[in-house]
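Sharing a structure with you now.
Omission of a single protein chain aside, the complex is shown with its protein chains in their original locations.
Up next is chain A:
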Amino acid sequence: MGDPSIVKIVGQKNYAKLRSVKVLLVGAGGIGCELLKNLVLMEFGEIHVVDLDTIDLSNLNRQFLFRQRDIKQPKATTAVRAIQHVSNSKLVAYQSNIMDTEKFPLSWFSEFSLIFNALDNLEARRYVNQTAQFLHLPLLESGTAGFDGYIQPIIPGQTECFDCTTKETPKTFPVCTIRSTPSQPIHCIVWAKNFLFSQLFASSTSVATDEDLGTEDPQEIERIKQETNELHELQEYIKSGDNSCIPDIITKLFVSDIEKLLSIENLWKNREKPTPLHNFEISNQLNTDFSSVWTLQEQVNAFAEVTKKLMKRLATEKEIEFDKDDTDTLKFVATAANIRAYVFHLPVKSLFDVKQIAGNIIPAIATTNAIIAGLSSLASLRVLNLLKHIPPTDPKDLYMAFTAKASNISSNRYLSNSQLATPNPRCPVCSIARGVISLSTSALKSITLGELLDAIRTKYNYPGEVSLVDKSTQRLLADFDFDDLLGKSLSDMKLGQGSLLLVADERDDEEELKCSAEFYLQLDATGNKLRLPEIEVLSFKPQAMSPQEDEPDYILNGNGEIIIDEDNGDSRKRELEDASEPAAKMAKLDDDAIVLLD
């Protein structure tokens, strides 16, 4: 039984292909939930989802596959379970770190036809990008920050990779840092604003106690109930409007919750332990200077006073949103953050500073994630050449896309697109030749480092002066005046499954040098003693390495709109019409911007 709607788009033959395609989705958060839904509805044959995280209350207002009852459950398995009712695909979930090389060796990745990145951090993005380069697997990269978002197909060897342009690093924090182990004042501010304040005064997720918990396990039910009750208790305090509850609120937040954290001993092995706020008192002494740093007593007094005020307001307003210009909400967030900072022995900030920082926290926006996930899944059909009527596409004719109107780049484009660029020859990742060396377990013991190096040198035409580095441990194994280890066997050197070796041409004063090459060691059970990959290692002229910026063919006018130089005859550049820069820079934020993790 075919599916009429998708068959009209891909055709009968490609539909059969689509049903057998196996894809990897890395991340089941904001973009990931949306992508999983799209990929399932598109009927990809097999979808594997990897996410290390568990669900947090703050995810519920945008990660639509998750419910209150799912809090603390793994994202990947919960997402898969929540979409199962419409799925025609084989779904496999892993609650793991994608960078876990034991669980996910390179050979595991090679089973997929396409990887979708739906990640929120640079490290994992880079890792998956590099993995895709090793295996020459197409990768669909995506990202959002507030209303800004982009997607970028990456075809290794043919188009720009994730690391071809420098990335601005938005400051992102994992949920557990915010919740349990703050190490900077900003962590306390994010906690106060995005967790505490929004739960107490602006929670769009009500705490239902009689909801179907979706489990029969009594321990599970107990856990969920406890979670729910604790939050419920705080919300009840606030809703009661009873000022005598305020010391109880302070005790809950800064004593009992902290004691609970202290009981998890693992957290404090390498960290300074927090000190609960025992024996606090509330007095009437208030500081009104917003630019000075208040004493602990002044913070506690102000916290009590402003909580009283907000409780009163809540009775008539029903719900209060944080607004940095609403002094009550600012004072609440600043004093709560500062008291927490005292508890964790961190520097305390003035109200004025907190206002600046809190105003720069960019919230994740559900609709941006939906749009970007839609684009990523749509682009995948073209990357896999599955669209009917469209002949196989040269990778350089594929498009990346990014938000334009919402990002104030253009007023007459909702999205902008641009054709993919060719790889940057100076890219530290994709300018390196990459391949997999397969060898048998016995070869690990019998082959020496010197023999391996000679084999590599001969096969790829490297000169005598090369260096060999174990990238996994950053150890130098050999170079022209360090040959002590060459007689050791690979297993003596602790090299084996998953080791990364980097070979580099170390000659001086040569006009042309060989590019570096990176090799992944893979144990091969089929009996090959040693097999080197069929890859080409190019040469380059070191002189050409000096950076030379291209002249832009557009200018930004004062309104943030883009004016294209009409007379520029370069056809490739013209494709950038109305676009500004590659997606990488699209996601660029203010220096102070802080993006919350999913």
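By our rule, contacts are C-beta pairs under 8 Å (C-beta built on N, C-alpha and C of every residue); 3 or more make two chains touch, one makes a residue touch a chain; residues count from 1.
To be clear about the criterion, contacts and distances are computed from a predicted model.
Taking the options "quinol--cytochrome-c reductase", "Kar4p", "Aspartate--tRNA ligase, cytoplasmic" or "Ubiquitin-like 1-activating enzyme E1A" in turn, only "Ubiquitin-like 1-activating enzyme E1A" matches the UniProt protein name of the chain that is not displayed.
Within the full complex, the residue among A:Ser377, A:Ser438, A:Ser499 or A:Ser516 touching the omitted chain is A:Ser377.
When you scan A:Glu317, A:Asp394, A:Asp483 or A:Glu536 for touch with the missing chain, the hit is A:Glu317.
Between the chain not shown and the residues A:Ile264, A:Ile390 or A:Leu476, the one that touches is A:Ile390. Only one residue from A:Ser5, A:Asn284, A:Gln474 or A:Thr526 touches the chain missing from this view: A:Ser5. In the full complex, chain A makes contact with the omitted chain through residues 3-6, 8-9, 34, 37-38, 40-43, 61-62, 64, 67, 83, 85-86, 88, 147, 151, 202, 204-206, 208, 211, 317-319, 321, 323, 326, 352, 355-356, 365-368, 370-371, 373-375, 377-379, 382, 387-390, 399-401, 405-406, 411-417, 558-559, 564, 566, 574, 577-578.
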